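Structure provided below as structure tokens; questions to follow.
One protein chain is absent from this view; the other protein chains keep their places.
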Amino acid sequence: MDKLLELWQASGIYNMQFGQLTMIIVGLLLLFLAIRKNFEPLLLVPIGFGGIMANIPEAGLAFSAVENAVHFAQPEVMQAMAKALGLVSTDPHEVLHAYHGASAAAHDAAVNVAQDSGYNNGMLYNFYTVAIASGAAPLLIFMGVGAMTDFGPLLANPKTLFLGAAAQFGIFATVLGAVTLSMLGIMDFSIQDAAAIGIIGGADGPTAIYVASMLAPQLLGAIAVAAYSYMALVPMIQPPIMRALTTEAERKISMVQLRHISKNEKIMFPILLLILVALLLPDAAPLLGMFCFGNLMRECGVVDRLSDTAQNALINIVTIFLGLSVGSKLSADKFLDVQTLGILILGVVAFGIGTACGVMMAKFMNRMEGGNAINPLIGSAGVSAVPMAARVSNKLGLEANPQNFLLMHAMGPNVAGVIGSAVAAGVMIKFVG
Amino acid sequence: MDKLLELWQASGIYNMQFGQLTMIIVGLLLLFLAIRKNFEPLLLVPIGFGGIMANIPEAGLAFSAVENAVHFAQPEVMQAMAKALGLVSTDPHEVLHAYHGASAAAHDAAVNVAQDSGYNNGMLYNFYTVAIASGAAPLLIFMGVGAMTDFGPLLANPKTLFLGAAAQFGIFATVLGAVTLSMLGIMDFSIQDAAAIGIIGGADGPTAIYVASMLAPQLLGAIAVAAYSYMALVPMIQPPIMRALTTEAERKISMVQLRHISKNEKIMFPILLLILVALLLPDAAPLLGMFCFGNLMRECGVVDRLSDTAQNALINIVTIFLGLSVGSKLSADKFLDVQTLGILILGVVAFGIGTACGVMMAKFMNRMEGGNAINPLIGSAGVSAVPMAARVSNKLGLEANPQNFLLMHAMGPNVAGVIGSAVAAGVMIKFVG
Amino acid sequence: MDKLLELWQASGIYNMQFGQLTMIIVGLLLLFLAIRKNFEPLLLVPIGFGGIMANIPEAGLAFSAVENAVHFAQPEVMQAMAKALGLVSTDPHEVLHAYHGASAAAHDAAVNVAQDSGYNNGMLYNFYTVAIASGAAPLLIFMGVGAMTDFGPLLANPKTLFLGAAAQFGIFATVLGAVTLSMLGIMDFSIQDAAAIGIIGGADGPTAIYVASMLAPQLLGAIAVAAYSYMALVPMIQPPIMRALTTEAERKISMVQLRHISKNEKIMFPILLLILVALLLPDAAPLLGMFCFGNLMRECGVVDRLSDTAQNALINIVTIFLGLSVGSKLSADKFLDVQTLGILILGVVAFGIGTACGVMMAKFMNRMEGGNAINPLIGSAGVSAVPMAARVSNKLGLEANPQNFLLMHAMGPNVAGVIGSAVAAGVMIKFVG
Amino acid sequence: MQNLLSEGLTLMVFGMGFVFVFLTLLVFTTRGMSALVTKYAPDAAPAAAPKPAAKPAVAPAGNNDELIAVMTAAVHKFRS
Amino acid sequence: MQNLLSEGLTLMVFGMGFVFVFLTLLVFTTRGMSALVTKYAPDAAPAAAPKPAAKPAVAPAGNNDELIAVMTAAVHKFRS
Partner (left out) sequence: MQNLLSEGLTLMVFGMGFVFVFLTLLVFTTRGMSALVTKYAPDAAPAAAPKPAAKPAVAPAGNNDELIAVMTAAVHKFRS
């Protein structure tokens, strides 16, 4: 009978907290959006599922060994833990707090106590450590994205890089928005938090995760969910802004056929980009370095089997672990917070501003050059969100003029946006990292 | 001339112990069974080969750095090691014993001494640590199995879940058998050992390895070998039991065509199962969570490239490392023990009891419902051993009635058995883990 | 304005050292050789790119956390670091030196200080630790190579193993050359360095990297670059030597058609080889064990999906990480040294001697047997460099006699050379490791 | 020792009991789910819509196999 | 607090400025590179040579897809 009670008291129903229940529902909602509404399913299916698993009561899948030990809070374990952390109190909350702020040596000592008491890291915690805390997973995804990227349209029309630059204004405007909210006492974001939130406006998943894991790991879950959700919402967020800022005539502008790009130019471009990064912004080197490496593997033509693996088996494996790891950060105490609301609002503002700046920049460039070379609809593609944003440009172009295929032209600013937000990420890591 | 002697004294022939030689022969036997007799070759080829490599004299491939240091037992190293472990004696056996029972901190200190003295972990030891001790490999295999599993037949006839439940009686009967052997003084199994041995009756490789790595790592080699061998022997173990417990008339029973299962039902099932696990048995969450995740990736239809990778590249890579790691546990001192004999005998008993209970349950359900809805031959498939056990049911059905195709009907209890043994594993980890 | 200065002072241009610039150019040269001249591109593209990334100023991608902390040398960090390492001086150079020679415990303490001060391992340093320092990557590549190797030609004519043995003389002659250079005071190689350099003559990339990572990690970059470059240059290095040592008549020798090899012989061969290794040279067990494992997976016919993964997804993934990791060792202070020049010269000498010995051995075997069974051109294939060296033999054979196809005959010594250099590696690890 | 046996018995009773309770619950919830899905969310339109929208960046193995099967059949026909 | 705002402003000014400087430089160097490559290293011969020399140990996905596309087309024609 004791055993029956024990089973019951260890069950999920008995231990379910309101926050956990809510987060499980959030996880189910993410799965619904991913599966039924096609919101970036490759990421949101693993993230949603990981979020549900992370919130299973008593399973502790997203907890470290020490966190699991503190959760069960056996007196003798708390005593040993307090001693390892140099605390007098054995109150679980204080122990946990001390653990999170501990020096590396005290951290090790606490881990030793937890292991001696038979507690282990949860599965998702291990995945997070290996995939995200090490920085490896976002970088490998970026390598795979590089191996999938064709810089041809950008090389055919390099000035579209300016569109990719302009659209990054969304990032920095959002940073300013976040610090303003803090100033007004509405939210409580540090400058690191603000920078990590801003990067949502970069519309680039791995960059957002990489920056958030370095600057604001506690906001990682919300930031990743916002970034991928808004990328999926690009076809809804962008068109009204694009229509509002352009005239019918502008939307009808046809662009000249792109010139053919030689193999050698495509090989040289990632090398050139890497050298520029090396000379100007070493802090962007991991992100852009891996991106260029993937692209060079694609274009050089002599390592097709590596390029193929980077685009398929490797990126798929990493995506599974990355998604589950992000999901492990969807804990109630961090996600069910007014900050998440702030992040969601700031995120959509960032997307909007980025879109608007891209379009305005295109119009400005036309005026500067005194011509009509650029259809301003391709400016919005500068936020990245490859290839969704370019498709949106194309769709609006076709609406205005059924012969006006903008897809290839929009791919230029689209990939420029990837470079632009990686550069922005480097600057932020440099200044507030 | 010294060097010649040195080479000779470091050679395998000079150092070969009887146990190592025997284990190398055991490894060769496993390879023979796998390659010639098709005993689950995907696992037994790596396990057999790993077993041979683990027993190469002086190579220490399956040893940790400390174990390698103790093997060579240089006096000054033993002295430092004893000091690190807080021992007075420098006797290698005592040092080794102290190391295996050391606290995490003393363990670290011993590792430091070994590294300072130039000893390293063997290759297979590293594989074991990463793949099995972390729990990752069995869980990833389970994810892949989930991605390969079609729950259609189960959804078409949910009451076949009862057959999968009944067949798990083999697991618990074996636990009882193991503790009885201990009680009678024939063997010396702890309750943890008994639980880990019982899970062989679950006829599910990754579940057995996962449970054994948590409850009785020293028995892991024997348990894994027994589990996979008996799964391969299902076509020989099950038929006599099935024939003995059924009449010719029962074996002739035709079952009604299964109804079509909609895509949406298949998508909802893994989510439903996950929620039940979350509510009732958090200890089964890692195993069943990853299983459901794999299945959801398969069925949701929007992440085909992830599902494809989980079923191919990823599960293959993990299988290679899992097999070699299990092989690293085939050391003479642990495998050449009367316990292994006990495990082998108990394992086959577990299979037999599980098979019998599945068949009896089917007959019981027919009687309850007062009809002839279920051919009792599909009950035996409840042990899992997917898809071998279902094929056995089909074969015996065809023998009795050449028009009687039971394969699809037997797939229901077959996959139910996988769920059933994962639940049983969760209960055991909860109670004795 | 401060920020502007800060950005400038953190930029690559401002911090570029001459050595880094030179190494970036070396990296570009390697990319050129790989992409334009087809010098083993699968390895040299990642190595070259990794070399460039490793030399990006201030990025510290190839540095450990401690090295990064020492690079920035903040006084309070240096003080804490010196204390952790038991130093009085806080001079960065001395701290770094103490760190590299520290005991495992002091090493841990230094790492803790660096982490507490906010420094992290660079990305490439992490890749190196996981891929090469653990020994895993070269072994997995060897497994994949085993899975790609067909021992049929060797089994059809086992005496070609002698050619593979003779060609290893290049390895040991180079060792002697390296110690002679040291004796003469021209270079400063230890016996470990000499052994690691000699293995270049084995013409086998993963073997060279494995041995160098164990015996002379500081020379790893130069050794790997030399090994792969010379393997690519085999079509230029070997022919003059082969022509000089053979007469026109010898080159015209036709060899008898190889007999058909049964499946069972191919299955038994890797097992036989493994047992010989186990009995005679345990130190070669990791390398040859994984090689045999890969080959057994290929030949046994029952684990095709594992063999397929070992030959494709897994070896490709490992190659990417191995290449980048080797690149991380292309630092100016280690590569831009007169030692590298010595390594390059000794490497080409090793190739030449190996080639010559293979050819001479073939002629010697003909004389012994008093016949003309062996075309001496296949002797040069004994250096390995699979399948390049065998193709060279074939090409020269066709020049002399347009009907004389030597490719299959040369594959025998070619794969024998792989075994031979792995055995040589085992002997060296045994004696000087 | 008696203790060990009683532990074993307890494990059997509770383990087996729990397995049955769990799978029985699964039977009923599954039936309920199937009924709900069949009534409120039959496949038809919703399942068809998302499929084409998903970007098949890489031709998934399944399709590939199918294609190959189709082609093999075609080739066989062609040969005969 | 004022401090936080000024930090945010600085980040915006320098961040945005740097992004523009960097991408502007990229525009010019890219144009220069394209011009140089087109003049001194046009594709023609050099690109053709190395391709066949590379050992396509595994048929790369791209080719495979192409092949399959070609074959599907052929099969379709064949059927009609």
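The letters A, B, C, D and E name the chains in turn, as written, and every chain counts its residues from 1.
In this section, a residue touches a chain if its C-beta (ideal position, glycine included) is under 8 Å from a C-beta of that chain, and two chains touch if they have at least 3 such contacts.
As the structure is a computational prediction, the values presented were derived from the model and not from experiment.
Chemist: Using the touch definition from the top, which of C:Ile47, C:Val95, C:Met143 or C:Val175 touches the missing chain?
Modeler: Checking each option in C:Ile47, C:Val95, C:Met143 or C:Val175, the one touching the absent chain turns out to be C:Val175.
Chemist: Taking the full complex into account, find the residue in C:Phe127, C:Phe142 or C:Phe162 that is in contact with the omitted chain.
Modeler: Counting the whole complex, the residue in contact with the absent chain is C:Phe162.
Chemist: I'm checking contacts with the chain that's been left out. Which of C:Ala10, C:Leu280, C:Val349 or C:Leu398 qualifies?
Modeler: Spelled out, the listed residue whose C-beta touches the missing chain is C:Leu280.
Chemist: By the contact definition given up top, give the residues of chain C that touch the hidden chain.
Modeler: Residues touching the hidden chain, for chain C, are 154-155, 158-159, 161-162, 164-165, 168-169, 171-173, 175-176, 178-180, 182-183, 190-191, 194-195, 262-265, 268-269, 272-273, 276, 280-281, 301-302, 304-305, 307-308, 311-312, 416, 419-420, 423-424, 427-428, 431-432.
Chemist: Quickly run down the residues of chain B that touch the omitted chain.
Modeler: 3-4, 7, 35-36, 38, 41, 148, 311-312
Here, only the chains that are shown with their structure count from here on.
Chemist: Determine, using the mean of C-alpha atoms as each chain's centre, which chain is farthest from chain B.
Modeler: Relative to chain B, the chain with the farthest C-alpha centre is E.
Chemist: Farthest chain from chain C, going by mean C-alpha coordinates, please.
Modeler: D
Chemist: Per the centroid of Cα atoms for each chain, what is the distance between chain B and chain C, given in Å?
Modeler: Each chain's C-alpha centroid was found; their separation is 38 Å.
Chemist: What positions in chain A touch 2 or more of the other chains?
Modeler: In chain A, residues 3, 7, 35, 38, 41, 280-281, 301-302, 305, 308, 311-313, 427, 431 touch at least two other chains, as defined above.
Chemist: Residues touching two or more other chains, restricted to chain E: which are they?
Modeler: Residues 10, 14, 18, 46, 50, 54, 57-58, 61 of chain E each touch two or more of the other chains.
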